[in-house]
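A single protein chain has been omitted from the complex, and every remaining protein chain is retained in its original position.
The block that comes next holds chain A.
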Amino acid sequence: EYEEKTGRAQRPLSPKQNVRKNLDFEPLSTTALILEDRPANLPAKPAEEAQKHRQQYEEMVVQAKKRELKEAQKRKKQLEERCKLEDSIGNAVLTWNNEILPNWETMCCSRKVRELWWQGIPPSVRGKVWSLAIGNELNITHELYDICLARAKEKWRSLSTGGPEVECEDAGFSAADREASLELIKLDISRTFPSLCIFQQGGPYHDTLHSILGAYTCYRPDVGYVQGMSFIAAVLILNLDTADAFIAFSNLLNKPCQMAFFRVDHGLMLTYFAAFEVFFEENLPKLFAHFKKNNLTPDIYLIDWIFTLYSKSLPLDLACRVWDVFCRDGEEFLFRTALGILKLFEDILTKMDFIHIAQFLTKLPEDLPSEEFFASIAAIQMQSRNKKWAQILAALQKDNREMEKGSPSLKR
C-alpha cells in the first residue's frame, strides 16, 4: 500500500494516467490499485525510488489485468459450455420427440439411441421414455388406479373415524401390520425429500404421493407399503402424471430385483449381494479385500441404494440419470452404479476404517462430479469370467435352492 502512495514528483507523466490509457478495459480488481503520491506535507521521493515504485505498480496492474482476462475467459468458456449443453439438450429433445418416440419399438435398442440414452434423457421427455422402457406388463389402466385409490380412501376414512380396532385384533397380525403401514405412509411422506418442500403437508405433491402409495397398498396388499417406496413414487411424480406415475411405479416394483427387496426376502437379497460381490472382486480387487478385512458387508450400503434407487443418496439430477440407464439396462445397472461409486472413491475408501467407510457410503458427498461419476460407472465391467450379471445371479440362486433342498434344517 505504501508503495502505491508514491510518485507525486513526476507530475508531467502521471503514471496513473499513463497506465490507464494503455488499458483497453478497466480491470475490476485494479480499481483498488491506485498509484498515489506522497502527501504534500512530506518531501518528495527521490526520482530513482519513484521510478522503482512506478515500475512495481505497473507490474502489479499487468498481473491484475492478466488475472481479470483469465477470469473473463473462464466465464466466457463456461457460458459457451452451458449454451452448448443447452443446444445439445435442445437437439436431443428434438431427436427423442421426432425420431425415437414415434418409432419406439424399432429404435429403442439401436446403438445410436443407446448412446444418446447414456448421455441422459432430457427432462421434458424423461417421463415418457421411462414409461415406455418400464412398460406395463401388469396392464394397469387409469380406471384401475381410480378403483384402488377409492379403496384406499375408504380405508383412511374408516381409520380416522376410529371404529374397528377390535375387528383388527381378530383379523390378526397382518391386518394390524397393514394398518400400521397406512399410518407409516403418512409419517414417511413428510420425510421424503424434505428439502424440496413439495411433498410435505400443504405442499403441492403431498396428496399425490399419498394417493399413489395408498393405492398401491390396495393394489398389492401382499406387498403393502415398505420404506423406500415413497422416494421411488416421488421421483416418478416429478416426471409423470399421477395415474401414469402409478402405472410405472407398480410395474417397476414388479421387477424381480425390486420384488425381492420390497418383500424383504432376506435370502434372495443375500443372493443379490453375493452376485454383487463377484463383480466387486473382479473390478476392484484391492478395495474388495479392504472391505472384507474390515467386515464391511454390502448390505450396509446397498440396502439404501437399491431400495430408493439412489434417489435418497445421490443428488436428484444424478439419480435421474442413473434411473435413465436403469430403465435401459435393468437391475444390473443398479449394481454397476454401486461399483462406479466405489471406484470413484476407491483411493480414499482404501485409507478408511470400518466406521468411516460406513459413514461415508451411507452419506455420500453432495457435490459428486457428474461426468467423472458416469465415467467411473462406464469403466465397470459387468462380465466375470465371460459370465454376465444374469448368469452369475442365476447360478447363485440355483446353488441356494439346492442347498435348501439338501438340508431343510438350514431353511429359515
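As a working rule, a contact is a pair of C-beta atoms (placed from the backbone, for glycine too) under 8 Å apart; a residue touches a chain by one contact, two chains touch by 3 or more; residues count from 1.
We take it that contacts and distances are computed from a predicted model.
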For the chain that is missing from this picture, which UniProt protein name fits: "GPI8-like protein", "GTP-binding protein ypt5", "Ras-related protein Rab-4" or "NEDD8-conjugating enzyme UBC12"?
"Ras-related protein Rab-4"
Quick one: which of A:259, A:300 or A:395 touches the chain that's been left out?
A:300
Please pick, from A:266, A:292, A:388 or A:405, the residue that touches the omitted chain in the full complex.
A:266
Where the complex has a chain not shown, which of A:187, A:289, A:378 or A:403 is the residue touching it?
A:187
In the whole complex, not just what's shown, which of A:56, A:136 or A:227 touches the removed chain?
A:227
Name every residue on chain A in touch with the hidden partner chain.
177, 180, 184, 187-188, 191-195, 224, 226-228, 230, 264, 266, 269, 299-300, 303-304, 307-308, 312, 354-355, 358-359, 362-363
